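Below you'll find the structure, written out as structure tokens, and then a few comments.
For this depiction, one protein chain was excluded, whereas all remaining protein chains were kept in their positions.
After this line comes chain A, so read on.
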Amino acid sequence: MPRECITIQAGQCGNQVGCKFWESALREHAAAAGNQGAFFDDALSSFFRNVDTRYKPPREIQPGGGNTPIMCLKARAVLVDMEEGVVNQLLKGQLSDLFDKKQYITDNSGSGNNWAQGHEFYGPKYTESILEKIRHEAESCESLQSFFMLHSLGGGTGSGVGTYILELLDDIYPKVYRFCASVFPSAEDDHVVTSPYNSLLSTAKLAEHAHCVLPVENQALIDIIRKRESLDARAEAGQRLPSSITSRGIQGKPFDQMNGITANLLLHLTSSMRFEGPLNVDLNEITTNLVPYPRLHFLVSSMAPLSTSGRLVQRPQAINQIFTEVFSRDNQHIKASPSNYTYLACAFLMRGNFCTISDLNQNISRIQQRLHMVHWNTEGFKIGLCNQPPLDSPLSLLCLANNTCIGSRFASMKESFSKLYKRKVYVHHYTQYMDAGVFEDSCCQVDDLIAEYAALEVLRPPDTVHRFRSVLADII
């Protein structure tokens, strides 16, 4: 009786990240199964279905007592893309068995990097189909807990169709949590001209319909990879490393590794749901603890250690170092520096076998003094501890923070948007499908968001706090 997660991958980026995610998830569960061999247990059941393909239609096999042998694993996922290239590649590759025909939707011509084409044209066109495929996945779940949306905000499909699907989910499955791992376009290195429009329009939708958003920026990921390479190179001490940069895409970006980082983030986030630990943290607990006001649900994430060379020694000092690293600017998944802003809440999710609750507590009391927490939440830390280490390291820490620095990120996004919108460049592509008023509305929404974060940044504690008069005070 696990809590299942259905992943929805929209657009080119979403599907590529998804591919990496499924690959890593399978390897992780295989590593966890170890010598006993793999059985279809509750852990696997949160992301995969077990089907017997000898029957037509294939019969679902439930996890049962955890001793059910694996027949054929299918991912609990729906793949959406308005051009066929990426999904076809996925279906021809190693992971083709994970998906069946009922799980993907493709079209021919793509969304042309146009949010409006995705949201207002393709969205409605494929509504029935999308809902049917999601329903098919949801029916095989015993207790569906959340949807994971993987997409990027800079293009057309991921941003437009992705947010359209989010609205549908809000409508049809209001009680199921909606998590989004959204790839924001980089400010510096962006080849899509309309991405400021796309990202702003999407952000407005995310603020309204998602429960929790994990923004990830391409530039931050590239910097992490560069830093990781230099750390590894130093660790190898002069030994000539083979070029670890594979599948360089446009302008030499290491897309495979970048997707790996995002996939790793998702694996870490869900590790407590899938494996045992002394202090479990479910996805719904993330929302309960980290989102004090419903619209402020954008979490800044960072992970440590960066180095994957496996040189990490199992010592308690390593834990202290990891905690310090996780606050460094280099480890953040967006280009921002949360330590210079105000924290509304913070969660630490540790994976690994030898870390105890007291290590975490000691580090938190140490770190607490250096951070600026909002006055009503000075001990606003949530802790999670999972026994199963990640694939490439004995220990790993994920820090999720609700921090006002995201407000400044939105402000710069708004600025790039305004530069284009002032002159109404490319707007006619959008007004083909939607009303120009949508731009104005989205702008207002994002302005509100920025203002809310800014207000919390400068919030000062009140002089007196209202205490509730005890009933006896009148009597005594």
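Heads up, the rule we're going with is that a contact is a pair of C-beta atoms (placed from the backbone, for glycine too) under 8 Å apart; a residue touches a chain by one contact, two chains touch by 3 or more; residues count from 1.
Note that in this section contacts and distances are computed from a predicted model.
Peer 1: Quick one: the chain not pictured, UniProt calls it what, "Dynein light chain Tctex-type 1", "Tubulin delta chain", "Proteasome subunit beta" or "Mitotic spindle checkpoint protein MAD1"?
Peer 2: "Tubulin delta chain"
Peer 1: Please identify which residue in A:Asp282, A:Asp330 or A:Asp392 touches the non-displayed chain.
Peer 2: Of the candidates A:Asp282, A:Asp330 or A:Asp392, A:Asp282 is in touch with the missing chain.
Peer 1: Quick one: say which of A:Tyr164, A:Phe298 or A:Phe381 touches the chain that got left out.
Peer 2: A:Phe381
Peer 1: Under the stated touch rule, tell me which residues of chain A contact the chain that is not displayed.
Peer 2: Missing-chain contacts on chain A: residues 1-3, 42, 142-143, 145, 276, 278-280, 282, 284-285, 287-294, 316, 345, 356-359, 361, 364-365, 368, 375-383, 459, 461-462, 465-473, 476.
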